[in-house]
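Just below is one structure, and these are the notes that go with it.
Heads up, one of the protein chains got dropped from this complex, but the rest are sitting where they should.
Let's look at chain A:
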């Protein structure tokens, strides 16, 4: 009985004492400005221009997005500066897209800036990174009359839908992973503003701490195929072997890749086997009307194989020139290497690398018409 009384007293006391606590300064939700897009623009070695887009939910405002821009040397200092411009408390919990302009990508402290976001527990992992041709601030300030809001627009654009699946869809983790793994060099999609649209234009290949080169879309497709992605974007090819310039478009259903090394570090050689399955969607050229028999399809498959083998081989040669490897080709050598695998090991293997490429295409169907 005595114990129960004691308990009741404790409970009552703590309830009433709760009124004496200092009022906690919690910001109500309406006063929080959740940054959706962040853009870094290059000013000089130490300074960058930080632009953020915050959705404006107040129905009285004319614009649906608030955009603030400051130049700063530290990202978090920039955020604090923006807070003094903004009527809201600026938080990064809803950050979805980070844009870096090409100049910043080439000369700025990209890895450090992204690492800063990676370290911040407020920021989730689903933050997508993209390189902007030109100016990031302009892209955010641009008018896109048929889009609800730049925050949604950019995020949806960078989400991997099947037709833009060539887009490497690099989030913070992927970027840091590829940057810090000596086997890989990071790739990031490139965006370009075209009047009232934004286009995914290609991919940026990073080497070391900075961007090295931009690659076109079809080469990005090769990277993804060789990285072993199952679902790939539709592939368009121009068959050049008979020099008739036949064009075709294939929807890819499945792709499998096997990369085997000869485990020899002096004369490294890779055997790459790529199986792709797909449907032939469109064909333009001489054989258009004769693709009805099994033999003719087999012949076409053969032509596609040869074409692909050649373009993959060309691409690998290009990578050798760049001395960069977004595919992770040397992973199959690292697996057999005792000791620490370093960037230099990769360069050494890559410079001496030879390859053997086998592509097996199978055309599952050509549609339902005879």
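Methods note: a residue touches a chain if its C-beta (ideal position, glycine included) is under 8 Å from a C-beta of that chain, and two chains touch if they have at least 3 such contacts; residues count from 1.
Following the convention adopted for this analysis, contacts and distances are computed from a predicted model.
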Looking at UniProt, which of "(2Fe-2S)-binding protein", "Cell shape-determining protein MreC", "Spore gernimation protein" or "Ethanolamine ammonia-lyase small subunit" names the chain that isn't shown?
"Spore gernimation protein"
Touch as defined at the start, partner being the missing chain; which of A:71, A:155, A:181 or A:347 qualifies?
A:181
Sole contact to the chain not displayed, among A:46, A:122, A:314 or A:356:
A:122
Check each of A:56, A:101, A:332 or A:345 against the chain that is not shown and name the one that touches it.
A:332
Contact residues on chain A toward the hidden chain run 24-26, 121-122, 124-126, 173, 176-178, 180-181, 331-332, 335-340
